[in-house]
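First comes the structure, then the notes that go with it.
What you see is the complex with one protein chain gone and the rest in place.
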Amino acid sequence: MRDYLSLLFIAGLAFLLFIIAGELDFGNAPMRVGQGINQAAPGQVGAANIVTSVVLAYRALDTLGELAILFAAATAGGLVLGRPRPDAPRDPDAGFILRTAADLLFPLLLLVGLFVIVHGHLTPGGGFQGGVILAAAFFVPLLARPGTRFRHTGFAVVEGLAGAAFIVTGLLGLIYGGDFLQPLLGPGAMGSLLSAGTLPLLYMAVGLKVGAELAGLIARLAEFEAVEP
Amino acid sequence: MSAPDMGVTLFIAAFGLVGIGVLGIVTATHLVRIVLSIVLLETGANLLLMLSGYRGGAAAPIIVNGVLPDAMVDPVPQALVLTAIVIGVAVQAFMMTLVLRVYRAYRTLDIRELRTCIERDLAREAGIPLPTSEDAPLTPLVNEPGVGGGGP
Partner (left out) sequence: MTVGTEFLDWVVLLATVIMLAGAVAVLLLKDYLAAVAATSVVSLGASLLFVILRAPDVALTEAAVGAGLSGVIMALSLRRLGLWRIRGSGAADSSAPDERTGDAD
């Protein structure tokens, strides 16, 4: 009975949403702010990827908020899961194919992740995508050999320093540019690697922070014992 | 026969995902299925947000070889959805840690059994007896949600 009522509720909700969607004009976005950003961003910020200039220059405060949310989620997850016992029995190592593939994939994933982070202001990509790939790079060997001790302190140090670097760059923008997280060092030559001022540095900090955070959180998930002895 | 217009199909996709996600949250009885339904809801909401920035016939907001396209789609919803997707995965990871702790404490993931166990533990901690009624006397670890008199 509850299922049928739920279906009725969903049908009513969908009907209301479709009435609203009928009024929306798909394909003709108003773009009041977007139009201005599209015209001003290549000259002002100098990044070839306009979405990067929105994420790190025009709406950089939202990115700082997102880093704070990620930090809160990862810290809370670590607190909830707790520390594993030192003598807890571990899963056996995976087969030969998986171990060899993990050893081969680790440098490749590291390289691809760093490439995506560093070229974030030129091509689609950036700190978040590259950070996720870096987290996967550190986690795949842990999947193949579950017994390896994951050094949480090193990752925590990297995460803290990367987050601090982001905020320090923002404060330097406040001191020298007048606004918090103002891009410094000028636009530069569009399309070259050293363009868009401090944006590549900010994305590097974001990428390292996201990668270290997610790798640490998943490692804690992997070490958790769901059955108390 | 021609396919329906792209806008209609995209709106159906976004609202369909949101609807199926909400349906899953309301009707599911296993915690993992509730978490997966929340993931579907987030994906649907992100898709809906992206639809608001599309302009027909425009190019992606990336400048290739120094050539500025004459019309580009709105970059602001794309930046917001980028943020939302990464926040979504962080929240998913946190939800799964909560599910793991619940499993370690209660050894069950059915929300009906969990409701009874948690009510019993809370009543025991607070030192008050569980409310019972003469029509449905309290039996150990019942499965019906009516017992316990908790109400809505």
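We call the chains A and B, going by the order they appear; numbering starts again at 1 in every chain.
Rule of thumb we're sticking to: a contact is a pair of C-beta atoms (placed from the backbone, for glycine too) under 8 Å apart; a residue touches a chain by one contact, two chains touch by 3 or more.
Predicted model only: the values in this text are computed from it and were never measured.
In the entire assembly, the chain absent from the figure touches the shown chains A, B. Taking the complete complex into account, B:32 is the one of B:32, B:68, B:105 or B:122 that touches the chain left out. Among A:135, A:196 or A:212, only A:135 touches the chain left out of the display.
By the touch definition given at the top, chain A reaches the unshown chain through residues 49, 51-52, 88-95, 116, 124-126, 128-129, 132-133, 135-136, 139, 146, 214, 218, 221-222, 224-227. Considering the complete assembly, chain B touches the hidden chain via residues 2-6, 9-10, 12-13, 16-17, 20-21, 23-24, 27-28, 30, 32-33, 35-37, 39-40, 43, 46-47, 50-51, 53-54, 57-62, 73, 78, 81-82, 85-86, 88-89, 92-93, 96, 99-100, 103, 109.
Heads up, the rule we're going with is that only the chains that are shown with their structure count from here on.
If you average the CA atoms of chain A and of chain B, the two centres end up 20 Å from each other. Here chain A touches chain B in the complex through residues 2-3, 6-7, 9-10, 13-14, 17-18, 21, 24, 26-29, 31, 33-34, 37-38, 41-42, 48-51, 53-55, 59, 62-63, 66, 69-70, 73-74, 76-77, 80-81, 123-124, 126, 128, 132, 190-191, 210, 214, 217-218, 220-221, 224-228, going by the rule given at the top.
The touching residues of chain B, counted against chain A in their complex, run 6-7, 10-11, 15-16, 18-19, 22-23, 26-27, 51-56, 60-66, 68, 72-76, 78-80, 82-83, 85-87, 89-91, 93-94, 96-98, 100-101, 103-104.
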